[in-house]
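Excluded from the complex is one protein chain; the other protein chains are retained at their positions.
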Amino acid sequence: MQPEPVLDLAHLGHLEMLTPKPDASLRFFVDVMGMAESGREGDSVYLRGWDDYEHHTLKLTAAKKPGMGHMAFRTRSPQALERRVAALKGSGHDIGWTDGDLGHGPAFRCRDPDGHVIELYYETEWYAAPPELKPALKNQAQRFPARGINVRRLDHLNCLASDVRANRIFFEDYLGCRLTEQIVMSDGSEAGMWMTVTNKSYDFAYTRDHTGAKGRFHHLTYAVDSREDVLRAADIFLEAGVPIEAGPHKHAVQQTFFLYVYEPGGNRVEVCNAGARLILAPDWKTIVWTEDERKKGQAWGMKTAESFHTYGTPPVDEME
Amino acid sequence: MQPEPVLDLAHLGHLEMLTPKPDASLRFFVDVMGMAESGREGDSVYLRGWDDYEHHTLKLTAAKKPGMGHMAFRTRSPQALERRVAALKGSGHDIGWTDGDLGHGPAFRCRDPDGHVIELYYETEWYAAPPELKPALKNQAQRFPARGINVRRLDHLNCLASDVRANRIFFEDYLGCRLTEQIVMSDGSEAGMWMTVTNKSYDFAYTRDHTGAKGRFHHLTYAVDSREDVLRAADIFLEAGVPIEAGPHKHAVQQTFFLYVYEPGGNRVEVCNAGARLILAPDWKTIVWTEDERKKGQAWGMKTAESFHTYGTPPVDEME
Amino acid sequence: MQPEPVLDLAHLGHLEMLTPKPDASLRFFVDVMGMAESGREGDSVYLRGWDDYEHHTLKLTAAKKPGMGHMAFRTRSPQALERRVAALKGSGHDIGWTDGDLGHGPAFRCRDPDGHVIELYYETEWYAAPPELKPALKNQAQRFPARGINVRRLDHLNCLASDVRANRIFFEDYLGCRLTEQIVMSDGSEAGMWMTVTNKSYDFAYTRDHTGAKGRFHHLTYAVDSREDVLRAADIFLEAGVPIEAGPHKHAVQQTFFLYVYEPGGNRVEVCNAGARLILAPDWKTIVWTEDERKKGQAWGMKTAESFHTYGTPPVDEME
Partner (left out) sequence: MQPEPVLDLAHLGHLEMLTPKPDASLRFFVDVMGMAESGREGDSVYLRGWDDYEHHTLKLTAAKKPGMGHMAFRTRSPQALERRVAALKGSGHDIGWTDGDLGHGPAFRCRDPDGHVIELYYETEWYAAPPELKPALKNQAQRFPARGINVRRLDHLNCLASDVRANRIFFEDYLGCRLTEQIVMSDGSEAGMWMTVTNKSYDFAYTRDHTGAKGRFHHLTYAVDSREDVLRAADIFLEAGVPIEAGPHKHAVQQTFFLYVYEPGGNRVEVCNAGARLILAPDWKTIVWTEDERKKGQAWGMKTAESFHTYGTPPVDEME
């Protein structure tokens, strides 16, 4: 009998995005993406989609260069947090405890093999909408904004990595993440991984950084309710002068209906819809895409833009 | 520190539906719902949506009266199944082991306080599409049928119960199900419960049987990808002469976009879409709807049809 | 050989809506419906959807009671206007010329048999978007607002009439309107008419006023791009506290996907989508619905709300 799976992470909690243009980035997330500001502290503004249950899912922090400050996962229980910390301590990946942040309690920080910073926390502040944002239905966190793209909730993030395989093993072994799909090249090297801790088919992805750089960020994704909402997002990005990199189109991998743009700070942002697709099997069999299969492009034939393999934040030429 | 939640059930696996008109019911599920037949045995035909990963999610069995034969949950692991069986044995709810069925291995049967039969199993047969149903994308179980309503996957089921509270406690205590929303009447009695074992906001619901009968079935629901797909389903049901009971409309409870019809055998069937809504919080705070709130009707004001509270299968006047 | 049809009217141009709550009505049309203000004069504010090509399609005028000030049709040419005026002059329906209004040139006014005021005009002012409302694509009148319901363009209007038949004959004989669908009761009386001067299946409808009152207004309708947009409109009306009368649902007559609400001034407003349906046949054969057919309710079975037959503006008890 196989050992039982580790189920200690509950979901992706939030991401800290660094931006050299904090005012313009904030306007983008509020006016165009339709998000709500739920707090400010120091150089950071905290933001949320209308159906995110926690205080925030995006921490936008002014910085010299764009990129990701950290990603954070909420654990399923205090005990689950303790178990993960015990596993990480002394592993060489551990950084240590922080006192927490606006919206959540103490967090344990660690680093993946590529150097991205990851926080684990359990204690969190449930969002309480102010009167003007109270929803009509009590099972909803916040009033539907009816502004811009109206993103619903944080969906996933994507990092670039110089060594995808090493990162996959780290997330499997230390955090109990499950690999639902991956790309394995003809030489046996791993070029992409999609991992989940929920019934979503992925909560984060790592893809190979073709520049060989380490620790870079690829994109953050918010979910909307339908593919039509993604198309409408494209209309709205066009009107707002937001540069569209690719899409709307359907990925072959994970079948996500996607749209990639650049926020004013230079970070890539995605709006997506997955339809009613969920991974319900507790023993899902990883889908392995070969190099040849990936050359076919996306589901309906669109070729992947070259920038998709090379552009990340911070841009390589701005790294020290 | 609270004890950790039980996470032993992975998802709703399938439902056995009884029908006095097996041929007409089969035609309904295949031609109108767009499902595929994956097996036959005895008086039963096994059916599936195009994205269901197991052999089947619906077992359609010829019987004198309509209703539910049993519901079945897949556990997360063999160990999880053992734990649930240990909890049930000797509880008075237990029935005992079966050898399994077409498509899955040994199953442990039990009964909820209202008498509905529940199976738990772990071993399952993954669906292998025959050549003519092979999908273009390898991360999909079966080719999109492009026929009828094209239901994607089993979503949830709903039973009627004479005592909702007793059933809630049973599912919480013995099976580790989590209560996401409920209706509590002014007199303190519970009139409805929505429970989940996944990130879906519910995998099954029980509502009060206003006739006072026990063990009846309310409906089975398949998911489609968008609200527009539900509207199109209404167009298709209309053309096919399928009686529409209610909808399309949006429930206040759970915000599901719903459409209820009757299959030829007399059972109520729903087609639904939940948008991108998921319950990600591991400590979700149950939403409690009051009697007054429920009187307001559905989200956009539609009043609940009276038949919704009284019609179930088998019909009361056909019960022994 | 049949005489050739009169093709002198080009389309419904605008409607003047009277409101006893001008500020609240204005906020409704701008914030919730997503319309833009294009002018003010006297007690009136002029409004438009983002794809309306003329200066405005709605003139909102402060008044003691809600209702319709007038409806206006643009003719296909100056000559066509002359022909219609010649036909009306001395008919008893004619009122006479006005100097025009903000946004359009001289207009000829007349009255239908029920007393509703109708204007015909040809000269019009094409909308020129100010810089902040310039669209990204030059074949669009105005930037997509990404605010509220984002209604696209005026679609149609509906009046109540004490004598539907008399009004039908007036619109056919004097204005060349074509009857695409109608309701004829068992006693031979006409209870509803849907008429067009375009390829839309109707530009206006008249239905019987069950109160027997004359000259009342039933509703004004703006079009959005999809049925999903109508569903989203329902979500947004709910959040904004706008009373929903009926829908979203699909009419059997004309198959319009509809949603009716009340604007703060008391007038009924509709948001609709017709899919890709057009009447292309120049000799369309009028669809006649019988009394029995109408009793079946709407397309998917919803019964027509009683208020739909009796509530109009001004309300009967406010009429002099």
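Residue numbering begins at 1 within each chain, and the chains themselves are lettered A, B and C in the order written.
FYI, a contact is a pair of C-beta atoms (placed from the backbone, for glycine too) under 8 Å apart; a residue touches a chain by one contact, two chains touch by 3 or more.
Quick caveat, the model's predicted, so the values are computed rather than measured.
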- Of C:P5, C:P243 or C:G297, which sits in contact with the chain we cannot see? C:P5
- Query: Which one, A:Y206, A:F257 or A:W289, makes contact with the chain that was left out?
  - Reply: A:F257
- Message: Can you tell me which of B:K65, B:R83 or B:R147 touches the chain that was removed from the display?
- Response: B:R147
- List the residues of chain A that touch the chain left out of this view. 226-228, 231, 234-235, 237-238, 244, 247-250, 257, 299-302
- Missing-chain contacts on chain B, rising order, are 32, 135-137, 143-144, 146-149, 226, 228, 235-236, 238-241
- Task: For the chain that got dropped from the picture, name the residues of chain C it touches.
- Result: 1-2, 4-5, 7, 10-11, 51, 53-54, 74-80, 126, 136-140, 152-153, 155, 181, 198-200, 223-228, 252-255, 273-278, 280-282, 285, 287, 289, 293, 299
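The definition used in the following text is that only the chains that are shown with their structure count from here on.
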- Query: Hey, how far is the Cα centre of chain B from the one of chain C, in Å?
  - Reply: 44
- Query: Taking each residue of chain A in turn, which ones touch at least two of the other chains?
  - Reply: 136-137, 226, 228
